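Note that one protein chain of the assembly has been removed; the remaining protein chains are unaltered in position.
After this line comes chain A, so read on.
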Amino acid sequence: MNLDLNSIWFVLVGGLFAGYAVLDGFDLGVGALHLFARSDIDRRMLLNSIGPVWDGNEVWLVTGGGALFAAFPEVYASVFSGFYLAFMLLLFALIFRAVAIEFRSKRPGATWRTSWDISFSAASILSALLIGVALGNIAYGIPLDARHEFAGSFLSLLNPYALLVGVTTVSLFVMHGAIYVVIKTEGELNARARHWTRNGIIFFVIMYAVTTMVTLLYVPHMTELIRAYPVLFVLPVLNVLAIANIPRQIHRGREFQAFLSSCAAVFALLALFGFGMYPDMVFSSPDAGNSLTIYNAASSAPTLKIMLIIAAMGVPLVLAYTISIYWIFRGKVKIESHSY
């Protein structure tokens, strides 16, 4: 590992996607839990808990996509054309999710609201699942030819390993979303969210353990870098500690610290994934020689340098907006006249 321009961009693009997973992760999780809230008022509480922030959270995905296009156009081109139907499904899910949030509370009718509730929840679960399936395939390896074109089919993307990573992603976001609901709500809904959190943690820990075992057994190239640099063991340890810390903090009534722990767990998991992939970006199987790496998939050095200047100017601004917005909208949700 040497920190050249390409590696810096690997970290930056990874950082944008990790930011997406930490932030949109909880609102996808809230969406997955949406139908578990039975009453209209509880569902409105859930929607309004993410109301001011979900759109900004999704910008991390859009900007991550833009940065991937700019820094690693070969990855952008190969993955999006190769996973055509899967990405179309993801786009449809994200469209339905966005309009469901906006449309639901515009009319009082029960059928109207229930339809959008189902759309919102199903689209959230499907989005999380498809994101995980894509990651699972990239890690497991997809058939790429010498021109880096995808040589598999849509059904070959739905292999057991990819689906396993997909379900693990759903479980991660459910846990993360449940803790977010805990910090944003009071009273009975808060108690239910604590219950969801406990079950979410159990769900995630089981999936995490299974995925780890399967990865060790069947996807050995994901662990090469960790074998070479044992210091990286700190990541899975950090991950486990962060998750173990969640129930402890909730028990002590420190809801916010519990949420930070969950953020750290998501982040550590993404970092583990990144180190597992490095320096590959898309693993090619069976012909590993056709893999997309941070070198053969990258833009030219001048472009990476220009983009680094753009990032140096933009990232502090982005962090400033993000932190300000979360600060302004801190505290428990209240339903007001302009709420969803």
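Simple rule for what comes next: a contact is a pair of C-beta atoms (placed from the backbone, for glycine too) under 8 Å apart; a residue touches a chain by one contact, two chains touch by 3 or more; residues count from 1.
Note that contacts and distances are computed from a predicted model.
Asker: Since a chain is absent, check the UniProt entry for it and pick the matching name: "Cytochrome ubiquinol oxidase subunit I", "Sugar ABC transporter ATP-binding protein", "NADH dehydrogenase subunit M" or "SAM-dependent methyltransferase".
Answerer: The record for the missing subunit names the protein "Cytochrome ubiquinol oxidase subunit I".
Asker: Which listed residue (A:7, A:285 or A:322) would be found touching the missing chain in the intact complex?
Answerer: Of all options in A:7, A:285 or A:322, contact with the hidden chain holds for A:322.
Asker: Touching the absent chain: which residues on chain A qualify?
Answerer: 51-53, 55-56, 58-59, 61-63, 65-67, 69-74, 76-82, 84-85, 87-88, 91-92, 94-96, 98-99, 101-103, 106-107, 146-147, 149-151, 154, 299-300, 302-303, 306-307, 310-311, 314-315, 317-318, 321-322, 324-325, 328-329, 336-339
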